[in-house]
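Worksheet: one structure, shown below.
Shown here: the complex without one of its protein chains, the others still in place.
Going by the order they are written in, the chains are A, B and C; count residues from 1 in each one.
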Amino acid sequence: MRVVRVARGAAPDGGDLIRDWNVSTSLSGDLAAASLRGDNSHVLPTDSQKNKVYALARDMGPVEPETFGLSLAAFFVSSQEPITRARIEVEEYGWSPIGATGYSFARSGDLVRTTVVTVDAALGASVVSGIRDLVVLNTTASEFWGYPRDAYTTLPETRDRMLATAVNAQWRYRPDVAACPDAGWGAAFASAKAALVAAFTGTYSSSLQQTLYAMGSAVLADVPSACEVRLELPNKHHYLVDLAPFGLVNDREVYNAGDRPYGLIEGHVLADDAPDAGLAWT
Amino acid sequence: MRVVRVARGAAPDGGDLIRDWNVSTSLSGDLAAASLRGDNSHVLPTDSQKNKVYALARDMGPVEPETFGLSLAAFFVSSQEPITRARIEVEEYGWSPIGATGYSFARSGDLVRTTVVTVDAALGASVVSGIRDLVVLNTTASEFWGYPRDAYTTLPETRDRMLATAVNAQWRYRPDVAACPDAGWGAAFASAKAALVAAFTGTYSSSLQQTLYAMGSAVLADVPSACEVRLELPNKHHYLVDLAPFGLVNDREVYNAGDRPYGLIEGHVLADDAPDAGLAWT
Amino acid sequence: MRVVRVARGAAPDGGDLIRDWNVSTSLSGDLAAASLRGDNSHVLPTDSQKNKVYALARDMGPVEPETFGLSLAAFFVSSQEPITRARIEVEEYGWSPIGATGYSFARSGDLVRTTVVTVDAALGASVVSGIRDLVVLNTTASEFWGYPRDAYTTLPETRDRMLATAVNAQWRYRPDVAACPDAGWGAAFASAKAALVAAFTGTYSSSLQQTLYAMGSAVLADVPSACEVRLELPNKHHYLVDLAPFGLVNDREVYNAGDRPYGLIEGHVLADDAPDAGLAWT
Partner (left out) sequence: MRVVRVARGAAPDGGDLIRDWNVSTSLSGDLAAASLRGDNSHVLPTDSQKNKVYALARDMGPVEPETFGLSLAAFFVSSQEPITRARIEVEEYGWSPIGATGYSFARSGDLVRTTVVTVDAALGASVVSGIRDLVVLNTTASEFWGYPRDAYTTLPETRDRMLATAVNAQWRYRPDVAACPDAGWGAAFASAKAALVAAFTGTYSSSLQQTLYAMGSAVLADVPSACEVRLELPNKHHYLVDLAPFGLVNDREVYNAGDRPYGLIEGHVLADDAPDAGLAWT
């Protein structure tokens, strides 16, 4: 559900703060009676869940989404006996102040901050945070050659191509961190985002696979509280247009941006001492 | 990638047959060299994969998507030594003949037939097929009451509500079936779809959870080659509009269709003798 | 706004009838005070408009969308002195009965029935109805050659191509028809749809322009109450894949369906005796 939390005058300069979230809740537990006999005594309505989200947003103020998710999940597991596990997803949309009013904002781009918090009555809490739809592009410093050639290979090798992707990254926090209500989530997000961008721009790329590995490693290096990173990088192809039929040279100037990302490169990078993931990714 | 396979004159009445697919390929294996050193000798380009899809569609003709996926996955695993696993997803879009030309068709609705085929060098093949975006609605025969009441309960109980959802179902085939190139996939799809619809219309519903369980059970009953069903049913709420302020009675006649499905009901139904899922769902 | 009107037991067989609409309202008139001085005494809130839509749906029952739009528009213009013109758009989504319950339905495909009704205090009523997103395809009976060749022509001529489009058609009713609350709107829609399909399947096509003209003419021929037809036909290209590099012949069997319809063919066909369009299209 979409909840916008305004904290009036709470910014350092006296302006307002905004948290703009899409919150999804998923509860599991003993639902056999509902499934088999239509007995709803264990089914907490989504409407009640929604009300709790709004009330908790009121109570907690403009906290980090991870902090909110941990509190919300713990509430469901502790207050409803049949519910043994709660999974809370939050997508956060960014807003930047505009003008000098203190109350005016503009949506800041496509990118979305995400978190998935799981609290299980027996296994405890896990937190996976991430970033989605950060679209980046290098106009050069990318090659692709040396790949295997079979009967279906027609792709020419290239020593200079455009490399573009929409970064979808998630990092899993260490269990001791996930147990803290406020473990510096905002600073960790900022570090992870900066690490992803720095690795993308700073890696001379032989393949998107190599870039992916560099990006994942950079997050582990710069965010010590994270122990695993998963990345999905669609290869947003930019095809150099053949202008020879029109008597023109096209020396890496005019590209056709493909509509469909053929090739979604997926991978994960694990710290050497990463504890077991438990329920974090499920 | 989007591939349309026309089989000229192959229909029983002498008209054309069409298979309209979106095929996605995902290969895994030993990619350490690519990730760490930018050595691409183990990286089969997506472009080569795409070429193989088109060539195979030419060779195999208008086969069932499961048959196509099994053959494609086996090709990648057997022909590329570093590749140990291939996962093929096919979405099939339906077309119905129109007119009497034999060559004219109209897209038949939103619903999509899906399949996910996984072939692993060590663990063999698995097949999960499904249906997506089948939107159904009962104007009555649905109640919702008897749920737990806490401090955040405001939802009134109802003995008669509209029930609507977009059916997203997947069923896992038994391993011996998944090993066959052609195991009656088309007939199984038709049976599963009919079972889902019959269970939705035929279940007097105390909750969407109960309806979900009935739908999953119906697929297991009517498709013996399936051993597990997973369902995602968004609760597409239809709110009875309060017309009392305007002096009007609204006896289940005028509804506001909600834009956002608050509440995604998820569940799975497993046959008693279902073998281990292995890689099927991953 | 989304309104679903259920008429219990109103179908010929005793089952329910459903009208599922997205209604948009646009009112114009003297709004200078609001724009210049923030005086809202002439601004009818959209919330009040929404309430009227629900109340009118209750009163009128499951009528044709044109009938509903004419009544709604007339209400706004007659009841609010500063409002001199109302434009009502209705999109109708289809539902087909499933099973034998009388209360179960499935969404019937992508295609949308549309109407735009305009009532002006001085100029009277106009009605433009239409169909959207009817996706059709001929696997043959389409050529494209004889076009002008300039320095930028690389397209090879073809004597046999696939022709696919998403039909977006609107037809304007004659003013005397638009003045009737119920002028057989449902039958006219059915005739127009049938005419569009018959012309698409029955026209041996030298270009999508030619097909468009045939479709528009067919609607005028079969729907005498219509006097003008406007069509937008995106050219949904299907490219024959070159399989020669793999030693395969591709005799019109394997196509790549383009993601983006390069080329939107637009045109309109006017009856010889068509009266002036007035406000119908604005």
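Quick note on the criterion: a contact is a pair of C-beta atoms (placed from the backbone, for glycine too) under 8 Å apart; a residue touches a chain by one contact, two chains touch by 3 or more.
What you see is a predicted model; the values in this text were computed from it and never measured.
Visitor: Considering the entire complex, write down the shown chains that touch the omitted one.
Guide: Every shown chain touched by the left-out chain: A, B, C.
Visitor: Touching the absent chain in the whole complex: find that residue among C:T84, C:S207 or C:N250.
Guide: C:S207
Visitor: Looking at C:F68, C:F144 or C:F246, which makes contact with the chain not pictured?
Guide: Within the whole complex, the residue contacting the unshown chain is C:F144.
Visitor: For chain B, enumerate the residues touching the unshown chain of the complex.
Guide: These residues touch the chain not displayed: 151-152, 154, 245-246, 259-260.
Visitor: Over the whole complex, note the residues of chain A touching the chain we left out.
Guide: 1-8, 16, 18, 20, 51, 54-55, 57-59, 95, 98-99, 101, 103-110, 134-141, 162, 197-198, 200-202, 238, 241, 243, 245-246, 248, 250, 252-259
Visitor: Which positions on chain C touch the chain that was left off?
Guide: On the chain C side, contact with the omitted chain comes from 1-2, 24, 26, 31, 34-52, 55, 79-80, 144-148, 150, 152-155, 205-207, 209-210, 212-213, 235, 260, 262-264, 266-267.
Assume only the chains that are shown with their structure count from here on.
Visitor: Based on mean C-alpha positions, which chain is nearest the centroid of every protein C-alpha shown?
Guide: Smallest centre-to-centre distance to the global C-alpha mean: chain B.
Visitor: What is the distance in Å between the mean C-alpha positions of chain B and chain C?
Guide: 30
Visitor: Distance between chain A and chain B based on Cα centroids, please, to the nearest Å.
Guide: Inter-chain centre distance comes to 25 Å.
Visitor: Quick one: report the Å distance separating chain A from chain C, using the average Cα coordinate of each chain.
Guide: Comparing mean C-alpha positions, chain C is 39 Å from chain A.
Visitor: Provide the list of chain C residues touching at least two other chains, using ranges where the numbers run on.
Guide: Residue numbers touching two or more other chains: 245-246, 259.
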